[in-house]
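One protein chain is absent from this view; the other protein chains keep their places.
Coming up: chain A.
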Amino acid sequence: MDIQTDTPQEILEAVIIRFVGDSGDGMQLTGTQFSDTSAMFGNDVATFPNYPAEIRAPQGSLYGVSGYQVHIGSVEISTPGDEVDLLVAMNPAGLKTNLHAVKPGHTIIVDTDAFTKKNLEKAQYETNPLEDNSLENYRVIEVAMTSLTKEALKDVQGLDNKAITRSKNMFALGMVYWMYHRSTEHTIEFFQKKFRNKPELIEANTKVLNAGYFFAETLELIPNAYTISPAKMPAGTYRIIMGNTATAWGFLAAAEKSGMELFLGSYPITPASDILHELVKHKHFGVKTLQAEDEIAGITSAIGASFAGDLAITTTSGPGLALKGEALGLAMMIELPLVVVDVQRGGPSTGLPTKTEQSDLLQAMYGRNGESPVIVIAASTPANCFNFAYQAAKLTLEHMTPVILLTDGYIANGSAPWKIQTVDDMPEIKNMKLTEAKEDYMPYERDKDSLARYWAVPGTPGLEHRVGGLEKDKISGNVSYVPENHEYMTRIRAEKVKRVQNYIPTQKVEFAQSGDLLVIGWGGTYGSLHTAVKHLHEEGFKNIGLAHFHYLNPLPANTEEVLSHFKKIVVCELNTGQFVKVLKSHFGKYEFLQYNKIQGLPFSNNELKEKFKQILS
């Protein structure tokens, strides 16, 4: 559809929109469509879904509200954002639970048809907020979306009442498309693909989408449309990608680059299951997946596959990592490649399965019996989950020791533009496999630089050998109870992990390279920290730098040097202070301030800026 309008337009740099409704109202789909369309228009985008743990919570209830936040901009967008410019509330419960996030003076669109006595009661409103002046600080656009949707569809055959009401989310989307000057084309194409065999649904959804679009155009309640220009992003071909998909694709790329077959052993767990869902689709690349009987079989089947020569991974979240601990120790002991992905969620115990947190770091570092060091790395954005999954595979294959890749619910479910990388763009991956018989093969003989042992895979004649969880002789790998040998082996396993330092990039610092305050973060908080520090720079605080860590064990070789260039250091984490413990244990002479949040939510821009300003003052 061509966009022609004489309405004066407001030019904005960025805007944050949140769609909320019942968990059955299709808010995730509405949000995804808006962000995809915006990305194709050339905006930078970041999204975050927020949905209840209940699959279909009772209709209209406060805890059944499902939301999807989209942040689009003509400038660099690093997070889904905090306070919203536009709230689309499909029912009273959605309004009630999300009103606090709307910037005063900004816009709320509501479906007035949903503000019935019953729904108001369910949302625990004593009076109708649309009538009691409680929303006078906002610009409220009241639209009878359900009736308008019904009206739009009165001539379409073959739809039941339920199908008609369910498409009202497309009316809301159509309105928002017009407001932000977006074409409906991408979404109509989406209908044509999704409902290929149901022409009545293509027709109905297209009609409702257009009805919403035209309604907004003619509605006097919307005085002007907003424009967000395309962002300045590096040239290239892009797609919108979710963190979990990017993780899965990073492993696909690593398998192709290394010429190895990918094996995933996994047990479903929120919020990691999408990696399993993605990889199981790709049998055409020879990917092998086993949905195992439990977390332990997930990792132990992967250990078996690794022993037999595959690139083996297992995926989980915090509680699953706890169950995998003993087996991870075995993989470390027998010195085989293995990647464990932990998509962190709110803990402890079952905790907050659908919320985000960074509280598995110490479990990843130390959560095993005995002295059991492994490589720990973390992705920091939905898109770079691709790179760190790839890097996890590269490190485990080249160093013959397990790697834990930490992501979290925030970046795993969030989506952002990804400048597509091809396997040709990616660094080489070597592996330690011996392909033919070697005179006097000794299973624990090592590469003298990396200390990685050589990998003899079943099927290779002349290299038959046994490995196991008992302590092994430093050369032959036979069971050994010799005291000095045990100490030697304990130290060499640690040294092997430490030497990974020689193969990873040094720690970068963004903004000020030295000065008053160094902000330290790791993992999924990058977007929040980057945005806050950038804003402070723009406000004139030029002496603040950001060191965001991706390599947590071992730490980059220049870490201490980075610390030494700043007067104060603050470590920001979504836990009570785990990475700061690691830093203190290495760099005891520095004083580390902390900023911590444990609410199952990401940092907000304002709270970070306030904290940093307070430290600087």
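Assume a contact is a pair of C-beta atoms (placed from the backbone, for glycine too) under 8 Å apart; a residue touches a chain by one contact, two chains touch by 3 or more; residues count from 1.
Quick note on the criterion: contacts and distances are computed from a predicted model.
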item	value
Among "Rod shape-determining protein MreD", "2-oxoacid:ferredoxin oxidoreductase subunit beta", "Xanthine dehydrogenase YagT iron-sulfur-binding subunit" or "FeS cluster assembly protein SufD", UniProt-listed name of the chain not shown	"2-oxoacid:ferredoxin oxidoreductase subunit beta"
Per the touch definition above, residue among A:123, A:327 or A:529 touching the missing chain	A:327
Hidden-chain contact residue, picked from the options A:292, A:392, A:452 or A:497	A:292
Touch with the omitted chain, as defined above, among A:21, A:129, A:271 or A:309	A:309
In chain A, positions touching the absent partner	36, 39-40, 42, 186, 230, 233-240, 249, 252-253, 256, 261, 263, 265, 282-286, 288, 290, 292-294, 296-297, 300-310, 312, 326-327, 330, 334, 420-423, 437, 458-470, 478-479
